[in-house]
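The complex appears here minus one protein chain, its other protein chains still in place.
The chains carry the letters A and B, assigned in the order they are written, with residues numbered from 1 in each.
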Amino acid sequence: MSFSAILSVALGAILAENFVLVKFLGICPFVGVSKKVDTALGMGAAVTAVMAIASLFCWLINAYVLVPLNLEFMQTIAYILIIASLVQFIEMFLQKVMPGLYLALGIYLPLITTNCAVLGVVLLNTQNDYNLLGSVIYGLTGGLGFTLAIIIFASLRERLDLTADYPEAFEGFPIALVTAGLLSLAFMGFSGLKIN
Amino acid sequence: MTVKKTFLQGLLANNPVLVQLLGMCSTMAISTSLFNGVGMGVSVLIILTCSNVVIALLRKIIPSKVRIACFIVVITGFVTMVDLILKAFVPALSSSLGVFIPLIAVNCIILGRAEAFAAKNTVLLSAVDGVGQGLGYTLVLTLISVVREFLGNGTFGGGILNGGEGFRLLPSEYPALLVVLPFGGFLALGSLIALVQYIQKRKTRNNGGEAIAK
Partner (left out) sequence: MDKKKSGLFKPVIVLGLISLITAGALGCVNSVTQKPIAELTEHSRDNAMREVLPADSYVETSVSGVYSAVVGGESVGYVVETAPNGFGGAINLVTGIDVDKITVTGVAIISMTETANLGTNADKPEWRAQFAGLSQSAALSKDGGTIDALTGATITSRAIVDGVNGALRLVGEVS
């Protein structure tokens, strides 16, 4: 992959094809863990790490185990097991090394396993036929895009709680979705971006 | 819990999307045509029912320590089967839903029902729960799809009726494409949930203290 190709993958994953706002991947944690900017940042960091590392391992397993053995139909199941074990490992690591962050993320960590952004990125890596470097870059920048979106969204929601005036029926989830929709509209503006 | 009550729970009172707020990614992402909505809904219905049955069967064998891992393996197995079968026999649907078919594996509805229902109930009830919840999901998905397709594309039944073109209800210069874009997905689901909350609030107000006591 050339440098410009990598740059264009990265820019796409962060802005124009943002995982959450444009591709609709990872909506659950996006809405669930975005009440406060701090936790949103932690969640974003954890998801980014898992997405990048999962991209690496899944690529290796696919290229050196599944493809040679003609077991491509086992991709989904293999990927999901890799992701589940990775999350378990990161959880144990955080518990020992950064107990503060572990407590803050609490119940959300196991949820990363069922975060469709993570499984989505490794499936798209395979579908798009990215090489090892491309996959890791796509995973990393996809995670950064998720982090960017969730932080913007969390800051919006913090303000929304304080000042906004909206119909009672929209309280909680619906107003969050409408806000996310407006944010996604803003991100659509990036779809003209292109690197030659 | 009776069979009938379990079934109705999924359809309305405990609807997976509108009340439990699960499975939102796919709900918003693929609800741009009737074909997509029904196809995705039925796929989830089948996978959910199968995985509920198997998990209810195995619920006494599976040790609680590794239960989530076991659930995931069972669910992903069914997802892959459906994925392969669609690819072989309904290729149009498979290409239209794309990566969202394998992503059913991490759809919170299925894991959620496995953990909250199938792991604690009999095989029969779990099967009924699977069908009820699956139908509830299909209904919501179809409703959003029809509305978005009508407003955003001006047609009904695109991808399946009238040779795949759908029936044109609005002249092609009127529809607002915005509704088919991601923005429309967020807006449609947000409004629908707001409507449900509005109805719930009115009911509570009308019933007064009675509802609170409940």
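Quick notes
In this text, a residue touches a chain if its C-beta (ideal position, glycine included) is under 8 Å from a C-beta of that chain, and two chains touch if they have at least 3 such contacts.
Keep in mind that what you see is a predicted model, and the values were worked out from it rather than measured.
Only one residue from B:T6, B:S26, B:N52 or B:T80 touches the chain missing from this view: B:T80. Checked against the full complex, the one of B:T6, B:N36 or B:N107 touching the unshown chain is B:N36.
Interface residues of subunit B with the unshown chain, by the touch rule above, are 29-30, 32-33, 35-36, 58, 61-63, 65-66, 69-70, 73-74, 76-77, 80-81, 84-85, 87-89, 91, 95-99, 149, 152-153, 158-159, 177, 180-181.
In the full complex, subunit A touches the hidden chain at residues 12, 16-17, 23, 73-74, 77, 124, 127-129, 191-192, 194.
The definition used in the following text is that only the chains that are shown with their structure count from here on.
Chain centres here are Cα averages; for subunit A and subunit B they lie 22 Å apart.
The part of subunit A that touches subunit B in the complex is made up of residues 21-28, 31, 73-77, 80-81, 84, 110, 113-116, 119-120, 123-124, 127, 167-178, 180-182, 184-185, 188. Every residue of subunit B that touches subunit A in the complex is listed here, in rising order: 21-22, 24-26, 28-29, 68-69, 72-73, 76-77, 79-80, 83-84, 99, 102-103, 105-108, 111, 181-187, 189-191, 193-195, 197-198, 201.
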